[in-house]
Structures are given as structure tokens and as C-alpha cells.
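Pasting a structure below so you can have a look.
And now, chain A:
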Amino acid sequence: MLDLDAGKYAPFVWLAYGLTAFVFIAMIWSSLAYARRWKDKAQPKGPT
Partner candidate 1 sequence: MSLARLLRREASLAWGRGGGPLVALGFYAGAATLLPLAIGPEAGRLAAVAPGAAWVTLALASLLCLDRLFERDFEDGALDLLLLSPAPLELVCAVKCLGQWLATAAPLAVAAPVAAVALGAESRLAPLILVSALIGGLAFVFLGGIGAALSLGARRGGLLTAVIVLPLYVPPVIFGGGAIAAFASGLPWLPGFALLAAYAASAVALGPLAMAAACRNALS
Partner candidate 2 sequence: MAAPAWAPTRRADGRRPAACGVPPQAAGLPLSAAKANALNMALAPTFLTNPDRFMAFSRWAAPLFGMLAVGLAAAGLWLGFTAPEDYQQGDTVRIMFIHVPAAWTCMFAYFCLGGASLLGLVFRHALADAAAAAAAPLGAAFTFLALATGSLWGRPMWGAWWVWDGRLTSVLVLFLLYIAYMALRGALDDEAKAARASAILALVGLVNLPIIHWSVEWWNSLHQGASVFRAGGPAMGPEFLWPLLLMALAYTAAFGALWLVRIRGEVWRRRAVALQLREARA
């Protein structure tokens, strides 16, 4: 069964997963924002 109770190790496990989620969100956000920003500048008259 799904075991989400990490017992006495919970702080370490959830901190590791939380950090990973945070870094992934940051990577996704920055990559998409970077691409979108320059796409808009490369097509100034196109639909944005």
C-alpha cells in the first residue's frame, strides 16, 4: 500500500522531495519564460 508516513525520517525525506519539486518548478518556469520572452522579441509583429 501507499506508504507516505516516513516515521522519524520524515523531515529528511520530505525536505528532499520538496527541494526536488522546487528546483524542478524553477527549471521549468525559467526555461519556459526564457523561451517565451525571446520568442516575443523575435516576432515583434506576430500574434503573441
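We adopt the following convention: a residue touches a chain if its C-beta (ideal position, glycine included) is under 8 Å from a C-beta of that chain, and two chains touch if they have at least 3 such contacts; residues count from 1.
Regarding candidate selection, all candidates are chains of the complex that A comes from, given by their letters.
Just so you know, these numbers come straight off a predicted model, no measurement behind them.
Engineer: Which one touches chain A in this complex, out of 1 or 2?
Structural biologist: Only one option touches chain A, namely 2.
Engineer: If you look only at chain A, which of its residues touch candidate 2 in the complex?
Structural biologist: Answer in residue numbers: 1-10, 12-13, 15-17, 19-20, 23-24, 26-28, 30-32, 34-39, 41-42, 44.
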